[in-house]
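Down below is the structure, laid out as structure tokens.
The complex appears here without one of its protein chains, the remainder shown in place.
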Amino acid sequence: MARATAATSLVLIFFLSFMLFSSSFSSASSSWKSKKHHKPCKHLLLFFHDIIYNGRNAANATSAIVAAPQGANLTILADKFHFGNIAVFDDPITLDNNLHSPPVGRAQGMYIYDTKNTFSAWLGFTFVLKTKDYQGTINFNGADPLMNKTRDISIVGGTGDFFMHRGVATLMTDSFEGEVYFRLSVDIKFYECW
Amino acid sequence: MARATAATSLVLIFFLSFMLFSSSFSSASSSWKSKKHHKPCKHLLLFFHDIIYNGRNAANATSAIVAAPQGANLTILADKFHFGNIAVFDDPITLDNNLHSPPVGRAQGMYIYDTKNTFSAWLGFTFVLKTKDYQGTINFNGADPLMNKTRDISIVGGTGDFFMHRGVATLMTDSFEGEVYFRLSVDIKFYECW
Partner (left out) sequence: MARATAATSLVLIFFLSFMLFSSSFSSASSSWKSKKHHKPCKHLLLFFHDIIYNGRNAANATSAIVAAPQGANLTILADKFHFGNIAVFDDPITLDNNLHSPPVGRAQGMYIYDTKNTFSAWLGFTFVLKTKDYQGTINFNGADPLMNKTRDISIVGGTGDFFMHRGVATLMTDSFEGEVYFRLSVDIKFYECW
């Protein structure tokens, strides 16, 4: 009887050992999942449309040049790859690449042309979204070397349905017409979702 | 005696089991708390005060218009909801809503009026704090649709006592006098504290 009880206790100990290890394993793997997996926990593809003010399109323009280097003006993007221009924008966001599709939000902020020997901009802006699925804001920061087919910028935070989210957004120039209209596709991949 | 010892070992095993489960539970819950719980790990309520330069208040002004759309100037906020104005600021931060309370830091950065059909701004700024409890900086990014009672922006990082912190700040317009003075309350909720 005593031997049987002791044997039982040994079985229980091994069972307990197994649980201990599986518990510590699952704890490690869940930490891995929440912090390190390179698979988005949320994913959105959106488009936004920028019509820059050129002195004659006040009704349609969604952005305006508000700063320029010495000698330049505020209705024509500056020479030398627009180096030194800051544009402020409030651009419609759509689910497809049609400017006239019903907007699901606004892209608001600024772009700064910051290079003299190629087209490149620094972006600080926010997506204010009201889609069927999501209400909230997404905040972006990053460099946008326009001549590259794809450009990655950082998603530095979010609010509402994007509370505390972080991720990476891949920009592509989907259309570019003269120097008045451009359309970007924004492939939003959240890797930290809360 | 043997039975008693075996019984004791069983009791210990159950006690151990309990601890194992409570341990794995607490490990899960602490992971939950640090990454997913929507309860702040640190909380501050602060106010900041902005007096914009209008050409006649150089001594008191804490901010200045430094960029404007075509046709506007730098001492009067632009037409059309100030679309295109960039203001740079170094505003005192106080613990209550009194402009004359001893400042506990400075709010430094810029706001950009970026909408033509309502009052809305994009914010990029830093709180440089020296309170009794905290020394450090907090960095903010986000959209501020001024006509909403509350607006959430992202806390994208911090230094010093706010080392690596992230969170969300809720802005409220606490006072608004003409177009020269405004006061915001900033409800700072950190959800990632390190």
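Here the chain labels run A and B in written order, and each chain numbers its own residues starting at 1.
Following the convention adopted for this analysis, a residue touches a chain if its C-beta (ideal position, glycine included) is under 8 Å from a C-beta of that chain, and two chains touch if they have at least 3 such contacts.
Please read all numbers here as calculations on a predicted model, not as lab measurements.
Within the whole complex, the absent chain has one touching residue among A:A68, A:V104, A:M164 or A:V186, and that is A:A68.
Seen across the whole complex, the unshown chain contacts chain B at 1-3, 5-6, 8-9, 12-13, 16, 19-20, 23, 26-27, 30-31, 34, 53, 55, 64-67, 73-75, 86, 88-90, 106, 108-110, 124-126, 128, 137, 139, 141, 156-160, 163-164, 194. Residues touching the missing chain, restricted to chain A, are 2-3, 6-7, 9-10, 13, 16-17, 20, 23-24, 27-28, 31, 35-36, 38, 66-70, 83-86, 112-116, 120, 122, 124, 141-143, 145, 152-156, 166-168, 191-192 (touch as defined at the top).
What we mean here is this: only the chains that are shown with their structure count from here on.
If you average the CA atoms of chain A and of chain B, the two centres end up 20 Å from each other.
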